[in-house]
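Below is one structure; the comments refer to it alone.
The complex appears here without one of its protein chains, the remainder shown in place.
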Amino acid sequence: MKEFRYERPTDADAAVALLTDAPAATYLGGGTNLVDLMKLGVAAPDLVVDVSRLPFEEIEETDGGGLRVGAAVRNSTLAARRMVRERYPIVSEALLSGASAQLRNAATIGGNLLQRTRCLYFQDVGKPCNKRQPGSGCPAREGVHRDLAILGASEHCVATHPSDLAVALVALDAMVHLVSASGPRSLPLTELHRLPGDEPQRDTVLRHGELITAVELPPPVPEARSAYRKARDRASYSFALASVAAVLQVRGGLVHHVRIAFGALAAKPWRARVAEEALLGQPATAEAFEEAVDRELAAARPLRDNGYKVPLARRLAVSVLTDLAAPEAGEPR
Amino acid sequence: MTTTQPLLGAPTARLEAREKVTGAARYATDHPTDRTAYAWPVPATVVRGEITSIDTTAALADPAVLAVLTHQNAPRLHETDDPNLAVLQSPHVAHRGQFVALAVATSLESARAAAEAIRVTYRTEPHDVVLTPDHPGLYKPDEVNAGLPTDREHGDFDTAYANAPVRIDAVYETPALHNHPLEPHAATALWDGDDLTVYDSNQDSSGVQRTLAQLFGLANGKVHVVNEHVGGGFGAKGTARPPVVLAAMAARTVRRPVKLALPRNQLAAVTGYRAPTIQRIRIGADPEGHIEALAHEAITQSSTITEFVEQAAAPSRTMYNAPHSRSTHRVAQLDVPTPSWMRAPGECPGMFALESAMDELALACGVDPIELRTRNEPAVEPDSGLPFSSRHLVECLREGACRFGWHDRDARIGGRREGRLLIGSGVAASTFPALVMPSQAEAHAAADGSYEVRVSASDIGTGARTVLTQIAADTLGVPLDSVRVRVGSSDLPPASVAGGSSGTASWGWPVHKACTELRQRLAERGYAVPEQGITVAADIAQDIDEREDLARHAFGAQFAEVQVDPATGETRVRRLLGVFAAGRILNSRTARSQFIGGMTMGLGMALLEGSTMDPAFGDYAERDLAAYHVAACADVPEIDVHWIEEEDPHLNPMGSKGIGEIGIVGTAAAIANAVHHATGVRVRALPIHPDVLVARLADQPGPP
Partner (left out) sequence: MGAMTAVTLDINGERFSRELDNRTTLLDLLREHAHLSGAKKGCDHGQCGACTVLLDGHRVNSCLLLAVAMDGTEITTIEGLAEGDTLHPLQQAFVDHDAFQCGFCTPGQICSAVGAIAEARAGWPSAVTAEDAPEGPVELTVPEVRERMSGNLCRCGAYVNIVSAVREVAR
């Protein structure tokens, strides 16, 4: 771990100012990923600006009936909040399916969204990795890639985004609120993360020094049901092989509103817009779900050892949607 | 002096329990030292080649950095029979991850940063790291692990197999597996003149003492190895490992106590692992399942540094009657890390193959798997022809079947569903040899009526300290609390490794012998103890030699019930049952824990664990505990353990067989057999990850 200076500003403007002219500086939230990467030599900031105690710790209802979650809220706090469990249960489910209680007690919501990939090559400074060291190559394509991307990857990078929470938030049409030296702005969460293309080093569209201050959820879709389901090797405390978050509203047997998001398939939480479009107005049947999800996954370009993710994601999504469409048959959500 | 409670077999709580639950128990890097320096190793980033230069300028720029050791300046070591310990002695790199430098600093933070700042350049050579069944480098070693013969042949396997009405021919694979004890290999080293003291995390303080003495050219008595508490080992700490050697070298160089705790992601390359195996099993049987011909042919790998051959085919020499049999081992020495012992070497991977094949045979013959094993029960050990000292496999299977409800199950494949889940059950046998190794002990009676027993045993969590105290007190005929057993230091009478499930037998025997003689001497003196006390020493080397030739093994039966989610391919174990026949159980509490612990590790082997060789980089890809999945609490169901009361007078004075390893033997096969019962998918290559099932369950009907 390289030496660094440490600052703990008391307001966002001061935090942003500290990063403005410091290209190798970084924000510190809960530290559960950043400190890990600093120990590995993957992250080597010369200045660490601790934003974990900034006044972004509120979870509050918005005027429009949505929910605003401060970026410094701990994962466990959000997951436990009664209002979240009642109105946005998949947020709680996704959070609780990730990491361990200890990590959730430390990790912040803002930091969760900015986690870096768990690709083994990215984490090993003794090996090439385009995300860590642009232009050095991507050994994962030919190497060990069982848990890596099947969607949206490029020849330069096949990393996946590890967050569970982000998958649920994307299915809920969440917004992120940001602040930087040029002022505040907001983005749909679907636009925060980016696919690798030929710049895999850039995980998100954030500019240097831009700080997440909050995540905002729109009001819940009335009469919609939702679920988050995650497949993994270990029964707990492990990253997803694939996960799906879905929100479904059926009226008169037809799909009236649907959101589907996949986790662990791409460098970003993957909104299945092709499948959503195909389903809108269609009968809420297993056949329709299968067909729609297949259309989405037609874009999959699996590598040698991660082709299983295609049937896995397909069956996860179809089983979740089928359960949501037929409350009495599956696990009620 | 009599006690009312029988001490042997009692569920005595661990004597060091209080220290362990209060954080007071001191492990290798927990001992306070003054002027402590910290060492951080630098692993090679090439697979094979030679160091051409090392630039330490940036590392040494930090005034907190005391030294950077490399092959150019490190203290010279004497040769030992383990070339893996010749650290920083040559520019040659034999595998990725081998140590090429060591940073030593007055703080942990500076040591780590210095290690990162060292720039090593290499001349690389082409490498060969992938084991394949037809690897051109495969050869027949002179012997395999534990000194067992490489090949054995009885009768005419080829003819008998060709003529058998029922034939099974299948290849089973087990991946490389890493021990990953929760305490990484670690040591604190201090020199006092020519005396070296190391607090080291190992399973054999006497052995590590001898090795360090050899390496540093010292008399054994000059080296003091303390391993009072050891955070697990499972074989990986059975011999000295590079970290303790590096710590001692660094401490000598910087003239300060040095602490070195191996970073977790460096373990996989330098502390041993269970070598991957490719095992072909062929069984020829009659339609009723009587085995006529059995061949078990194992392929495995070692490094170019040392030949270590996992004896995977060995259990087929003990398990079942087979008039015509063959068991062979072939090994290829690759540019990979050196494999070594991991809990039940040989038996663990070998019995996955054999017991899976037995399940396949049972199905092929239409015979219940328990009945099939019963029909093939041998009268004597098939390979050696020796009588068994005791063998109660069939009793274990029958007792287990009863407790598990085996005979109530629907034997049809894929016949049971609960909601979306497929449910199945499976059985497998377990075995492990009952070993004993030469050891010494002393028993001392003090004038105040207390007793001290000394033996350089290693309690790696097995409960050795406790069970040896029970043995001593029982033999002396005194209450438990009047005996203090000292273990965990090479300054005590030399004893053998905590390995091969041999600890209790090997240490308990000399303890029993010394205490028996002490009791006799005390009786002769009318229990009058002189001021200086009375000490009796015992050595069992000759007693072991004088034992009659018998086949000594523990046996067991394992039952598993699993659920498989056909949508995701996720398998979870719903219950496990183990029934064992392992001689006399000396502490029912710690024994139960050990059996459960072995089965838990077996569950991990079945469903989770596996290290993937990266062909391009020559290392195991999963090097931390996020990537290498050991079972977590949520993976582990209720585990039920029972044992058969087994009286065996041919073992040792306590009548015990080792129990540390048999728990992991057969678990993976029982689970894989249960997965087959649930789904109809036979997984012959571990682990049973969702990948495997999700692909092969593709044609199954979807969720109801």
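Read from first to last, the chains carry the letters A and B; within each, the first residue is number 1.
Basically, a contact is a pair of C-beta atoms (placed from the backbone, for glycine too) under 8 Å apart; a residue touches a chain by one contact, two chains touch by 3 or more.
In this text the structure is predicted, and so the values were computed from the model without any measurement.
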Sort by label and list the shown chains the missing chain touches.
A, B
Of B:H180, B:R326, B:R454 or B:K657, which residue touches the hidden chain?
B:H180
May I ask which residue of A:T32, A:S163 or A:S319 touches the chain that does not appear here?
A:T32
Which of these touches the unseen chain: B:V166, B:L190, B:V309 or B:M601?
B:M601
Determine which one of B:V144, B:I639 or B:L697 touches the chain that has been left out.
B:I639
Determine and list the subunit A residues touching the chain excluded from the picture.
1, 3-6, 8, 28, 30-32, 35-36, 38-40, 48, 50, 52, 76, 79-80, 82, 85, 89, 92-93, 96-97, 99-103, 105-106, 235-237, 332-333
Even though one chain is not shown, subunit B touches it at residues 13-14, 16-27, 29-30, 32, 36, 62-64, 107-110, 112-113, 179-184, 229-232, 234, 261, 263-264, 460-463, 589-590, 592-594, 596-601, 624-626, 630-634, 636, 638-639
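In this text, only the chains that are shown with their structure count from here on.
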Between subunit A and subunit B, what is the gap in Å from one C-alpha centre to the other?
40
Show which residues of subunit A lie in contact with subunit B when the two form their complex.
1-3, 39-41, 118, 120, 125-127, 139, 142-144, 146, 231-239, 241, 286, 305, 307-308, 311-312, 315-316, 318-319, 322, 329
For the complex, give me every residue of subunit B touching subunit A.
43, 45, 109, 112-113, 116, 265, 420, 566-570, 572, 607-608, 612, 614-617, 621-622, 626-627, 629, 631-635, 689-691, 694-695, 698, 702-704
